[in-house]
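Only a single protein chain was left out; the remaining protein chains are all shown in position.
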Amino acid sequence: MDMKKFAERSLARVRERSPLVHNITNFVVMNSSANILLALGASPVMAHCPAEIEEMTGIADALVLNIGTIEEAWLEAMLLAGRTANKKGIPVVLDPVGAGATSFRTDAVRRILDECRVSVLRGNASEVFSLAGSGVKTRGVDSTLAFSDAHVDAARAMAVELGCIIAISGPVDCITDGDRVFSVKNGHPLMTRVTGIGCGLSATVAAFCAAAGEGLCEAAASAFGFYGMCGDMAAKIAQKPASFEVAFIDSLYSAGEHEISNMLDVSGH
Amino acid sequence: MDMKKFAERSLARVRERSPLVHNITNFVVMNSSANILLALGASPVMAHCPAEIEEMTGIADALVLNIGTIEEAWLEAMLLAGRTANKKGIPVVLDPVGAGATSFRTDAVRRILDECRVSVLRGNASEVFSLAGSGVKTRGVDSTLAFSDAHVDAARAMAVELGCIIAISGPVDCITDGDRVFSVKNGHPLMTRVTGIGCGLSATVAAFCAAAGEGLCEAAASAFGFYGMCGDMAAKIAQKPASFEVAFIDSLYSAGEHEISNMLDVSGH
Partner (left out) sequence: MDMKKFAERSLARVRERSPLVHNITNFVVMNSSANILLALGASPVMAHCPAEIEEMTGIADALVLNIGTIEEAWLEAMLLAGRTANKKGIPVVLDPVGAGATSFRTDAVRRILDECRVSVLRGNASEVFSLAGSGVKTRGVDSTLAFSDAHVDAARAMAVELGCIIAISGPVDCITDGDRVFSVKNGHPLMTRVTGIGCGLSATVAAFCAAAGEGLCEAAASAFGFYGMCGDMAAKIAQKPASFEVAFIDSLYSAGEHEISNMLDVSGH
């Protein structure tokens, strides 16, 4: 599989089909996630009221569940949306923001994983591994864990155990369905100095998965590659976080085949 | 009525009087709506707790109700605020975000229209016409309906039926009180690639209506014209969505008589 070709095709499909991505996400990133999806060419919708969840998820092409500012009522909405998405057969991306930091968050993620079929679990290393029962302690919402080769094996084992794609952000990203493993070297440290960039990646994975239809692991990996590549592009334009964010979202809008062909750095099998 | 003169005067009044605009709006756009109002020279306040609604609406000069992330408790707050605004006689702008996408949203808007006197209903064509019982289906929050001359008649009929100004955003905007019809050609397609630009227009209409005092239909039309014109200005500076948003809000702050005189494109009677 030529990942550059795959990424080009996925991006073209997102722009062509403009998948409707239903987000039940945290208050901090609602605006930035919407702007990231719009810049990509996708169509965002935010809705969390149980009274409309089934109808809203019912017209969506993908679902993002993000627990960044979770409370009980929102968890119920997420479970309902997850079940609706499963019935409809659309991809579900789960972002376990801050899992491991509090047992409430860890339990919320576990419950979603138990009650819904999640397509992709996307987080940083400490969030994801806090769910593996490996005793990792998350500090707030930022990763306290550097990613190593040893973690690839742990990620593969988790993917098999949970039956979903594990997608871990870090200096080198790792995306695996338990069988195949993709590594993504695109991305820039400034991406960690802007809030919502990680959450926006989860939304981007959802858009790419919706557009791909099949080959979810490749779709997730190409979303990571394209997203990180836009970070690389932005870092050439701006070296400070607020202007970097502007350049980054602009790049999501303008980057295309030419940049993918020259800069995308996704390897794997 | 010379709409350029009217728009100049309305803008000057907004900047002079700095009307306090009370917003009960969605989570996605609270930040951008506040920044849009501040850039215009108005004074935004966001408050949704029933315990303070009457006092807060009581000191406001205009009210914006926006159902973008509506839930039951917020609907009650909106109804209370709407009734308070009606008692006080200040303009109420209703933004039916995603009406037609779910029956919960459509019903929420209907209930607000039933229980409060709305001054201006501002949305895209599919949102607005979903309320006319014409069976239009909204996909998420983006319009699925191109605006045509035939729609002008439908908008006029709705304005008469609902007893409020119908203001529809699109490639050409249409603002009507059932009698008069204004068309606005200002505006740029990039405005649809930034979240909250539509919602920010509703807030801008509220600020202009508050400052105008009377002539609400002209005030709404001049708000549309000025807002779209700032989009036209921004598109000359930036061709990608995030830098476009920055240039757009900057233009709301800096544009004045000179730009209105040269660029405003509002016609009607």
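We just call them A and B in the order they show up, numbering each chain from 1.
As a working rule, a residue touches a chain if its C-beta (ideal position, glycine included) is under 8 Å from a C-beta of that chain, and two chains touch if they have at least 3 such contacts.
These numbers were taken from a predicted model, which means no experiment stands behind them.
Residue B:46 is the one among B:1, B:46 or B:263 that touches the chain not shown.
The chain omitted from view is touched by exactly one of B:70, B:125, B:249 or B:266, namely B:249. Of the options A:7, A:42, A:62 or A:101, the residue whose C-beta touches the omitted chain is A:101.
The residue touching the chain not shown here, chosen from B:14, B:30 or B:158, is B:30. By the touch criterion stated above, the residues of chain A touching the omitted chain are 26-29, 31-32, 68-72, 98, 101-105, 139-142, 192-196, 240-243, 245-246. Counting over the whole complex, chain B has residues 20, 22, 27, 30-31, 34-35, 38-39, 43-49, 51-52, 55-56, 59-60, 245-250, 253-254 touching the chain that is not drawn.
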